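Some notes on the structure that comes next.
All protein chains but one are shown in place.
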Amino acid sequence: MSGQPGEHTDPAVAFEAAKLGVWTFLATEVLLFGALFTAYTVFRIKYPEMFRAEHAKLDRVLGAVNTVVLITSSLMVVLGVDAIKRGKARLLEAYFGATILLAAVFLLVKYTEYTAKFHHGLYPDTNIFFSLYYMMTGLHGIHVLLGMGVLSYVIVLSRRGRLSEAWCTPAEMSGLYWHFVDLVWIYLFPLLYLIG
Amino acid sequence: MTGVGQPETERNGRGYLAERGWRSWAFTLDHKRIGAMYLWTTTFFFLVGGVFALLLRLELLSPQARYFGNHAYNVFFTLHGSMMIFLFIIPAIPSGLGNFFIPLHIGARDVAFPRLNLASYWVFAAGFLVIIGSLVAPMDTGWTFYTPYSAKSAAAVTTLSLGIFLIGMSSILTGLNFIVTIHKLRAPGMTWHRLPLFIWGMYSTSIIQVIATPVVGVTFLLLAAERIFGVGFFDPSKGGDPVLFQHFFWFYSHPVVYVMILPAMGIVSEVIPVFSRKPIFGYTAIAYSSMAIALGGFLVWGHHMFTSGMSPLANTIFSLMTFFVAVPTAVKVFNWTATLYRGSITFEAPMLYALTFIFLFIVGGLTGPFLGALATNVQLHDTYFVVAHFHYTMMGGTVMGFFAGLHYWFPKMTGRMLNEKVARAAWALIFVGFNVTFFTMFIVGVRGMPRRYAEYLPKFQVENVISTIGSAVLALGILVMCWNLLQGLRKGAPAPANPWRALSLEWKAASPPETENFHEIPVVTEWPYGYGTTKA
Partner (left out) sequence: MDNVLAFGAASSQAGRVDALFIMIAVIGGFFFFLTQGMLIYFAVKYRRRRPDRDNETPAITGSPLLEFLWILIPSIVVVVIFYYGWRVYTDQRIPVAGATEVHVNARQWMYEIRYPDGRTAINEIRVPAGKPVKFLLSASDVLHGFYLPDFRVKMDMIPGRVTTLWVQPNRPGSYQIFCTVYCGTGHSNMLARLIVMPQGEYAEWVEHGGREGGGSGEREPLAVRGKRIVESAGCLSCHAIDGKEKIGPNFGGLYGSKVPLEGGEHVTADEEFLRESIVDPGAKVVKGYPNVMPTFKATIPPEDVEAVVEYLKTLK
């Protein structure tokens, strides 16, 4: 025992613990977004025509672009995790770097969308549909931003030589988180942009 | 009687308390130090919240608002409720005693994520600082913050929402840490059915924390969004629904009462066998009833809203589910009582508080059906009957369980013994004061006195005066208890490793434990309730 209460000597236990921890955290995130999806459902049932009318004002092309961007970023994460599992740290850094880049593109597109909406006088307080739109995509966007931070941290760890095929838990765990963020968008996009 | 074996002796005198300096506390990764910090902080807020309660009772001596005026009174009950719930009763046992004892109970050196644990404390601190900051424009919404009033209020509701969001985040991180710890860090031989019941209590609590808290986080986020961005989910003028806020709020706030009670029940399950020298009766039933309460508790939130305009069908379902969730609780009470049967019972302070928990919780629990049944709920909702009911369950329950835990584990945490005579005197004052304060509220509630009333009809005055007198006695008892705890810290007699001759693993460690808890991780061969002889 190194005497440090913070260290677990057995990497297998540490990996198991990290995995359970991240899945538990993702469960909390499901509840977090779940509350907003519940609000969406409640108001959609209450105001079907309003939803039909307002959702057409969203830019489906940009939304689709963002969907492709995020799915590709998830693919980059998968490739990155696979790389480090084969011991290729530099490749991991490249793939995760690409993910962060794609995430930035996502946020840029969202920024473009938001400003376009503001230009047309569509604000969070315009009506319930747009309240939901801004709250849900906004909360999601914050998670994308935080994810970029987490992925950057993993890159830093890798550059410091701390990751290898024996120990790549941070990469795998952040990958899980990123897939979840992607998954939320996969639900948001059709619910907000597509369903009439 | 086996289980603990030869307890360890201290090597350097003060165990985990040896290292000094504020940095050794502020940046500690030791779960015991983090737990201790939570205990000090939450107890502080308990006392502050208590002061507000005394101010309320002072004002309620007279039917007119004589001392503070309506607005101040309304602020006081909001602060009393919010502080007690968010800053004391939710974190005190889990983040305080839980942090300290979960690793010790399961034979681990620390929790699964010690840095996350430290982060949870500092997030909690950030939360309470923000909440204190919101006092520049104190609110009078009640701790329930119902819209539209809270959305329109000129008070610092947005700031407070952020504070509560941070407190919630801290709660989630703690729950997450405990779930992983209990799953992955148990000592060799510590199977699920050899876990102390405190751990079962903490495990089910952590599940609730992790699932329910995010919803209240979003709720306060939406309240803040309504105030800042004009988002209209709860605003009828924008097509929103004020009752939706209530659904979101209670979806968390009902399960959270089980976050409050399950750890306390876990403590009672620890204390009763030790001081009866008998195994706990019905271990499996008690363990699984904790899980049943945790899960069932998610299905009943609507019983806070029977008069809110919900459909009769929804009301019916919530009422039925509410009654079902009462059954696992009753099971625990029967099992604890059966543990006493043919025991060899002594009445040190931990046992007094544990028995008091059962006694007062029975009262609180038996007044539940009045509120769960639809027709009587309509009469009693928003009256003092509800106030009495939840004080009997939350204070008569959780707080007594907390006091039991403090007294039971005081020797282990501090290495000192408490003065037993003073502890019993404090207990007596608390027991009498509590019942006088709160039983009168049942009466005045049945007679129709609404809650959250700064001024009331003169015919309710007698009960209110009696209740206030009771609150003075209760306050005195709590002060004596706190004084005794402080005295114990400073000059209590040195404590042996196992003063209560208990069998769970924390008593194997020294009093106070070393930083790494155990010299060697123990190998567990049996459950921790092996009291009594096999000859029945």
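Each chain gets a letter, A and B, in the order it is written, and its residues are counted from 1.
In the analysis below, a contact is a pair of C-beta atoms (placed from the backbone, for glycine too) under 8 Å apart; a residue touches a chain by one contact, two chains touch by 3 or more.
All values derive from a computational prediction rather than experimental measurement.
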### Displayed chains contacted by the hidden chain, counting the whole assembly
B
#### Entry: Residue, one of B:26, B:330, B:462 or B:486, that touches the chain absent here
B:330
### Query
Which residue among B:446, B:466, B:482 or B:521 touches the omitted chain?
B:446
### Message
Out of B:129, B:378 or B:486, which residue would touch the omitted chain in the full complex?
### Response
B:378
#### Entry: Full-complex contact with the absent chain, from B:355, B:430 or B:503
B:355
### Summary
Per the touch rule stated above, chain B touches the missing chain via residues 64-66, 69-71, 74, 140-142, 144, 146-149, 152, 236-237, 241-243, 276-285, 307-309, 312, 315-316, 319-320, 323-324, 326-327, 330-331, 333-335, 337-338, 340-347, 355, 358-359, 362-363, 366-367, 369-370, 372-379, 381-383, 443, 446-448, 450-457, 459, 529-536
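To be clear about the criterion, only the chains that are shown with their structure count from here on.
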### Task
Indicate the whole-number Å distance between the mean C-alpha point of chain A and the mean C-alpha point of chain B.
35
### Query
So in the complex, which bits of chain A are touching chain B?
1, 3-6, 8, 13, 16-17, 20-21, 24-25, 27-29, 31-32, 34-36, 38-39, 42-43, 46-47, 50, 123-125, 127-128, 131-132, 134-135, 139
### Task
Going by the contact rule at the top, pick out the chain B residues touching chain A in the complex.
29-31, 109-110, 112-116, 172, 176-177, 179-181, 183-185, 210-215, 217-219, 221-222, 225, 229-233, 238-241, 244, 248, 251, 515-516
